[in-house]
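Supplied in structure tokens, the structure appears directly below.
The complex appears here minus one protein chain, its other protein chains still in place.
As written, the chain order gives the labels A and B, with residue 1 at the start of each chain.
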Amino acid sequence: MTENKTGKQLLTRLIPFVIFIGVSVFLYIGLFKDASVLESTFIGRPVPEFALNDLVDPSLAHDKSVLKGKPMLLNVWATWCPTCYAEHKYLNQLAAEGVYIAGMNYKDDRVKALNWLAELDNPYKISLFDPDGMLGLDLGVYGAPETFFIDSQGIIQYKHVGDINTRNWNGKLKAVYEQLK
Amino acid sequence: MKKIILLLSVLVSFSIAAAIDVYKFDNEEQEALFKTLTAELRCPKCQNNNLADSNASIAKDMRQKTYNMVIEGKNEDQIVDYWVDRFGNFVIYKPPVTLATSILWVAPGLFVVLGFVIIVRNSRRKLRTRDEDEDEDELTGADKDRLAKILKDSEK
Partner (left out) sequence: MIPEIGHFSLIVATGLSFLLAIYPLIGAKINHAGMMNSAKPLAIVQFMFMMISFSILAYSFATDDFSIAYVASNSNSLLPIQYKISAVWGGHEGSLLLWALTLGGWTAAVAVFSRGIPVDALARVLAVMGMIAIGFNLFILLTSNPFDRTLPFLPLDGNDLNPLLQDVGLIFHPPMLYMGYVGFSVAFAFAIAALMTGRLDSTWARWSRPWTLVAWVFLTGGIVLGSWWAYYELGWGGWWFWDPVENSSFMPWLAGTALIHSLAVSEKRGVFKSWTVLLSISAFSLSLLGTFLVRSGVLVSVHAFASDPSRGLFILAFLVTVVGGSLLLYAFKGASIKSRGKYGLFSRESMLLVNNVLLIAALLVVLIGTLLPLVHKELGLGSISIGVPFFNNIFFYMVIPFAIALGVAPLMRWKNQDIKPLVSQLTIAAIASIAIGILMPAIFADKIKWVAVTGFTLGVWVIVTSCMEVYMRATHRHTLLKGLTKLGRSHWAMVLGHIGLAMVLIGISATQNYKIEKDLRMVPGDEVVFADYLFKLDGIADADGANYEGYEAVFTISKNGKFETEMRAEKRNYFVQRSMMTEAAIDWGVTRDLYIALGEQLEDNSWAVRIYYEPFIRFIWWGGLVMSIGGLFAVSDRRYRFVNKKIAAK
């Protein structure tokens, strides 16, 4: 009788230890994750309605139908964003390899953006101009660069935050792109 | 690597210029609603700031849009839903009430209930076993010697 009681008491006193170890496991996992990355609410949802003008030709209007019809990347970029500068050369390379990339110039100056594209080459098949960031808000964009992976139905299947480079393209993103239908 | 960390610690710094936007409201309720919203909505990009205290450009955009919605006459739930739809539950400082988050309320609640039950049970048990305990109160011989020694030591 006493032994059962002692055993039960021991188990009770072990509870704090068990809880602590459990918490530690989560803390350990947390060390290898980037706490500031926010997942997107748009996975599996269609691109929202919008009306933006073209970056190059201001009189040309676009709506969500331009982000439909084939698997593509939508790259959110700006001239004030240093990481976008680093990413740009790789985007040129991907475009040359046949990846369809649409561009969205986000909260930027049109002249600066056009100069940038002239200087660094333009990998974008279509360039949207979102000067006040309203489409950005509707897509849950919180910084640049960000890239949306959209399938031919116009459904967003994946969002990548940060630059695209050799490492993450070959590591994960290429497979995501190739799986877009 | 160290340089990056040094650089990061400078960049991570606090650009605290009071983010004061001046908006005009139709009445006090609207102003109060705006204040409540900008305090409970979170800046998606910052190091833990609400919309009111952040200078980030995304926060400015969100404040502007929130203001527009307040003026349009939307209520708190509608505006919060609008932002949660775009940025997820991260963007509101109130956690959603789901099975997973219920632990926030259940764990302390259970602890309080358990605590009170133990208090009541212990006090009853102790009063009931008064006779048994009276034997325990006697010091054993070894303890008595130790006590005497301690008393003697402290008197030095």
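Just so we're on the same page, a contact is a pair of C-beta atoms (placed from the backbone, for glycine too) under 8 Å apart; a residue touches a chain by one contact, two chains touch by 3 or more.
A quick note: this is a predicted structure, and the numbers were derived from the prediction, not measured.
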For the chain not depicted, the shown chains it touches: A, B
Residues in chain B touching the chain absent from view: 1-2, 5-6, 8-10, 12-23, 35, 39-40, 42, 46-50, 52-53, 88-96, 98, 100-101, 103-105, 107-109, 111-112, 115-116, 119-120, 123-124, 126-127, 129-130, 133, 136-137, 147, 150-151, 153-155
Where does chain A touch the missing chain, residue by residue? 6, 9-10, 13-14, 16-17, 20-21, 23-24, 26-33, 35-36, 38-39
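One rule holds for everything that comes next: only the chains that are shown with their structure count from here on.
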What whole-Å value do you get for the distance between chain A and chain B if each is reduced to the mean of its CA atoms? 30
Residues of chain B defined as touching chain A within the complex: 44-45, 47, 57-58, 61-62, 65, 84-88, 90
In the complex, chain A residues that touch chain B: 36, 38-41, 107, 132-134, 136-143
